Every structure is written in C-alpha cells, then in structure tokens.
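Here the complex is missing a single protein chain, while all its other protein chains stay put.
And now, subunit A:
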Amino acid sequence: MTKSGPCPAISPNLNEKAAVKRKLPAALITAFNAAAITATPLAAQEILDRQEPLPPPIEEMHPVIVPRPLERIPTGEFGDKVRLGYRLFVNSQLLRDRYVGNDLSCVNCHMDAGRRANSAPLWAAYFAYPAYRKKNDKVNSFAERLQGCFTYSTNGEGPPVGGAEAIALSAYAYWLGMGGLMDFYELDGSVPAISDEELVKGGRREDFPMPVALKKALPVDKRAALAGRGYPPLQNPPEAYSPERGQQVYVEHCLLCHGADGQGFASAGVHTLPPLWGPQSYNWGAGMHRINTAASFIYENMPLGKSIQLTQQQAWDVAAYINSRERPQDPRFLGDVEKLRKKYHHHQCYYGQSLDGGEILGSEAFADFPRRGD
C-alpha cells in the first residue's frame, strides 16, 4: 500500500507547533459559522471574499490536529453515519463474511479507533484522497482506499463505494479530520454535514465542500501532509533484519499476548488478542506484510501500551519473523507465485522466497476470504 503523500516525519519541534493554535480573525470565524449552517461552498466563498486573508500557510507539514471527543458527534442523520463508522471500525466483525474474512478489526492496527497520530489515523488519511496509488495504478478515492484495507488487511472484500458501510466509515474519517481542523483554527460549531457522494471521495480536491477559511489554510497540495499520517518510517536497521533474532524478540516480548503460535486469543467471540499470521490474519497483499511497514507499526505501538520501547533493530527483526510465516494468499494471485512476486513484491518482504530451505512462502498460502461456514 504505497502512500501517495509525503512520508510523515516526527520533527522535534512539531509538538510545540501543535500547541500554538493558529488564530483566525474574529470576523472570519463568524463568517465561517454562518457558512457552516448552509454548508454550501458557494455561500462560503461569497462571504469570504470580503474577509482578510488567513495567516500564511504552514511550511512543510501541517502540525498535528486533535480529533474531537466522540461525545461531540452531532445527533441526527449525519451523526448516525459517523457513529456507524466508528462501530464498524472498532468491531469490524459485524461485517464478518460480508466484507471481512479474518479475525481482525480495523482498530487492531489503527490505534485508538483510528484517532492516534503515527498510527495511520483516519483524520490524516481523509484529506490525502483522492490520490494516485501504485497498487492498483489509478486514482483512488477515500472509499476505494479503505476498500483496500478490507481486501488485504481483513482478507475480505471491499464494501461497495455507494453502500452504507463505505459511507459510514468515510463519514467517521471526515468528522474526525474536519473537527480536528476546525478546532485547530478555532472555528466553533459542529462539523458541517456533506452529501454521501462528497463523503466517499475524500478531502484532497479543489471541489471539496470545505469552509473557505480552511480551504485557504490548507490548500489541496498541503492536505496529504498532516503530521502524524501513516506509521513513521524507521531508519534501516544497523544489522540486516533477521527472523531468527526476531523469534527471540517474539518469545520475550510478544508471546504473552499473541501466543506461541501467533494466533492470539479469543474470548466471548471476539479475537481480543489478534493473530499475527496464519489463516485468520492479514494476507500477502496487505501493507503490514512488508517488513518495513510492520517494523514501523511495531516500533510505534507494541507491546500495546508501550511499557517498554523496543530498539529499532528489535522491531525490524520481529517484523521479519512474523512476516516469514505463511498467511492468506495475495488476492491478485493467478496461480503462479513467482510471477506475482516479480510483478508486485519488489519491496522488503518474503513472498515467493524460501527461508532456510523451507517451502516457498506463498506456495501454501491460506484461502482468500474464507466464509465461516466453509
């Protein structure tokens, strides 16, 4: 899953910058609030033309924004969509066998229900689409991007772009991002409702219905650059990553929760401690199967709660270990592992390779989107 926007980097002064809110002139705020009620970009445009310009736009990365607490999701139809999106994101098993084909939920990889910076937060993602994506060689809307995570990360099938699920997840992401930006620029009021068609496209486009104040503060070419997007990339490890060393890291620091066999643990019908490989985990096409991506995720988030900080070397090694086990097939598979490897797997991963004379990884991959009844 190649990100189209610039890679998020944590610069030491970012947090300080985040603390300083950009002030907007009072008149503008009033104008915006009026616009928010009618919520049509045209009306906002007309009002803004009479206002002072905004402070100059931000240098390279836009400081981290903080989404609003869930209590502030508005009541009514739009709020209902946002709430449904939250629910599906946290308990994706509600979509089991319809769009989800493994034991994972979105929240397992996107911490704090997609709100945590540096954990591929939804609020940063929303404003980075539509975007060109190498994986399927076309311009992806936001809904199409989240379909990708259904197909690969939850080993299922993307819900239709015009369906209630994609709309709800888009609405949740939009609400998180827009609320965070409004607070950052000190614009009161609730997040304006926009149409379903607008919701699923994403916020990185000229015709996105956005309060003009924000449009100016965050021009289209800056929107993919909200700090905290994605998982911050790690430096290359001092020593080449090694699954053998990774196994030791695993036993010491991961086994408690993910189990000796990597299958995690379930209770009350929920896979609370999620599987890291095998038939119930993400497939060979998922972003997490790349060693660099998993290393960044693990370094940033594991063990959950971060009672200890792994070294970068440990994160790389353990990422190599978990990604050197068999998992569900890459959904683009057409019968030839080697062909697929040559076509799509030029990154740091073990697909199509054999370790220590073992089977070629991918040759005994598990089924894509298995239904529970099967």
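Note that in this section contacts are C-beta pairs under 8 Å (C-beta built on N, C-alpha and C of every residue); 3 or more make two chains touch, one makes a residue touch a chain; residues count from 1.
Please note the rule applied: contacts and distances are computed from a predicted model.
One subunit of the complex is not drawn; among "Probable glycine dehydrogenase (decarboxylating) subunit 1", "ABC transporter permease", "(2Fe-2S)-binding protein" or "C-type cytochrome", its UniProt record names it "C-type cytochrome".
For the chain left out of this panel, the touching residue among A:H253, A:R327 or A:H345 is A:H253.
Taking the complete complex into account, A:V107 is the one of A:V107, A:A164 or A:V220 that touches the chain left out. Across A:R116, A:R205 or A:R325, the residue that sits in touch with the chain not pictured is A:R116.
Within the entire complex, the positions of subunit A that touch the omitted partner chain are 70-71, 73, 83, 86-91, 105, 107, 111-113, 115-116, 253, 256-257, 259, 264-270, 272-273, 303-308.
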